[in-house]
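All protein chains but one are shown at their positions in the complex.
Right after this comes subunit A.
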């Protein structure tokens, strides 16, 4: 069928079952926006306020649906404003398809108005990128883009489309088969190796599962549960693995990493077999590598072969889809309970409760503590909300104290640690899960990086709930300054604006909460509302997040105070 390149982009989106685009128009993408005018009923377009918001919103959308989030922006600054979100998606294996407009083919390389070398800029932070300069390429390239973004280890893809290609006419035929001979997606792991892995686990005294984001990506929650329950294996989660297993599950022992729980970190060095599922041994999880997993043989299950032996030497490599690999291993597992090994986790957990957790809930301070607010939120929502955390102290507190009952319930920026992620990602998550309660938990610093997206939330009438845990500081940096830089608070104090007035300016209901006793009722009002709602909760200003594995320390050197 003959049509313009712009229309071919939209028809390709329909073929890929794209329901929502997060975008922002501009010169080099105008032909596309003109075509979009006639597709309003078929595809929802959400006009963000800054392209970074589009990329994070698309991430939030992708994290809920498992399908690529789609962004469309113009050339030059439109594309470069997407870069932070693309880098974030690359680090956290989030599927995105970003279409960027580009100057016409004849102008490429001439420093034309709003020309940026988008291919060069995005190559290091994309799974794949491609520049389309002729309309006939569009269908084929977009088919590849969606396939690459969502398959294997997901990631962001950029398709840069010149303006002439959007105008030109082409014969639209969407490919049924994708020809990518260099791209092989591992499926199930080697059966013999799976059996070896099971034997190693069967003979282990202290096996230990590390749950990563890959469990959620491959939708392996049920297989993980069967594995753990049959094998009698305790499991801890990385930041992105949270909610793959309900917090209340008897085999769940807590969170790993720098601000994870005490037992999961310390006992990493007691385990004799570690089964890492869909995780990549990030430095925030391992601490000092030389003293990590000191007694363990490591079984690494991951779909990305480049992760094998990257940071941690692996005894058994299982490259494949976590769901299929876990199912295969479970077949050969012996039923065990390993009570004394679980007992070790319990005794460390008790110590953490005494030294850290108890203090978080002792109301000795005039202002509420972050943990109290998150705990209330957790109880009031019965652990069923989608928590979208920004980056900082509030992120770690939300991860530690929200008790996840449902899966796919903790969305945050992990690998990149992108401040400003929270509000736009929550927006995207709400679009993807309109029936779920979606709550952005943000800090006063991170909120100010992308707060213009309140405009998008208001225009689209997205009932996103926003909780600012406001300590008037860049809290995590301030904590490090206190602990490691002799309390020199170098540029971490924030003179904040009136967030309530700002929200009201956008037409969003907002409340300031300054006293402990007001928190509960305010949360009730927020949760009951059918509209977007913002709570600015003043929290303890110089509070530190513990436990903590300081940078460069071993997981056993975790500090409780």
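Criterion: a contact is a pair of C-beta atoms (placed from the backbone, for glycine too) under 8 Å apart; a residue touches a chain by one contact, two chains touch by 3 or more; residues count from 1.
Note that contacts and distances are computed from a predicted model.
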Name of the absent chain as recorded in UniProt (options "Cytochrome c biogenesis protein ResB", "ABC-2 type transport system permease protein", "Acetolactate synthase small subunit" or "Alpha-D-ribose 1-methylphosphonate 5-phosphate C-P lyase"): "Acetolactate synthase small subunit"
Listed residues A:292, A:447 or A:546, member touching the removed chain: A:292
Absent-chain contact - pick from A:30, A:47 or A:119: A:119
Selected from A:7, A:49, A:63 or A:127 as touching the chain missing from the view: A:127
Residues belonging to subunit A that touch the chain removed from view: 119-120, 123-124, 127-130, 148, 180-183, 289-297, 304-306, 308-313
